[in-house]
Each structure stands twice: as structure tokens, then as C-alpha cells.
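Of the protein chains in this complex, one is absent; all others appear in place.
Then we have chain A:
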Amino acid sequence: MEADGAGSDVEREDESVIELLRDRFRLLTISIAEAQAKRNDLEISLPIAACIADLAFKYTEQLAKDLELFAQHASRKSINMEDVILSAHRNEHLATSLRSFCTDLKSKEAQSERKRKKPSRKEDKATTSVVHIPDN
């Protein structure tokens, strides 16, 4: 039983860390939920928003477990984007929307890498960039 003494201290620390994370998560979720409700010209009752927050937190824990299992299954030690997209397999729309977000991220990365590697060709790339600097 004495070996458990040190173990339970670590567990108590873990508990307070979890509580802190859960609180921060709750605040973020509530702000996202309220913004979404406002888009429909509705209000969301606070206990319900907190309920959604706790549900999302449980979902995050489950997601962590799933992602770890997928990576292990592929004999990897690190999670990549394919694992996240795979975890959305239950709903086609969800998977599609994640895949397009993924493509956006990759193309943004490719763009910033191109800018870093070829600084002299900035003028040539002007036509493809979204931000226009008007030539008055």
C-alpha cells in the first residue's frame, strides 16, 4: 500500500491539471456555441452550453485514444493528418470537409515554403497571391 502513496500524489496532480484544462476548454466551447447561436439569431442557455462543452471534452479524450490506436496500427509513433481524417469516417460530409481543410493547410504550407526558398521570384508570384496591393 505504501507504493501507492507516491502514485496517488501523481494522480492528484493529474486531477488538478485535468480540471484546469477542462475549465479552459469549457470557456472556449461556450464562446464558440454562443457565436453559433447568434448566427441563427438565437440564444443558448448557459447550462446547455456547459453540457455541450463537457460532451466535447469527452469526445476529445476519445479522439486522443482513437488517434493513438490508428497511429500504432500504422506502426507510427506520431499522429498525422490521415489519422484525424480517418477518425471522421462515420460521416461522409465530415470527412470531406476535413479533407478540404487539410488540402488548404497543405497548400498554405507549400506557399510559405516557396516564399522562403525563392525570395528573388516574388514579383513572378504576385499574380497568384490573394492580397492585392493596388498600384495607384
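Note that in this section a residue touches a chain if its C-beta (ideal position, glycine included) is under 8 Å from a C-beta of that chain, and two chains touch if they have at least 3 such contacts; residues count from 1.
Note that in this section contacts and distances are computed from a predicted model.
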Fill in the blank from the handout: Per UniProt, and picking from "Exosome complex component RRP40", "Centromere protein X", "Aminomethyltransferase" or "WD repeat-containing protein 54 isoform X1", the hidden chain is "Centromere protein X"
Exercise for the section: Would you write out the residues of chain A that touch the absent chain, in ascending order? Expected result: 14, 17-18, 21, 24-25, 28-29, 31-33, 35-37, 40-45, 47-48, 51-53, 55-57, 59-61, 63-65, 67-68, 71-72, 77-81, 83-85, 87-88, 90-91, 94, 97-98, 101-102, 105-106, 109
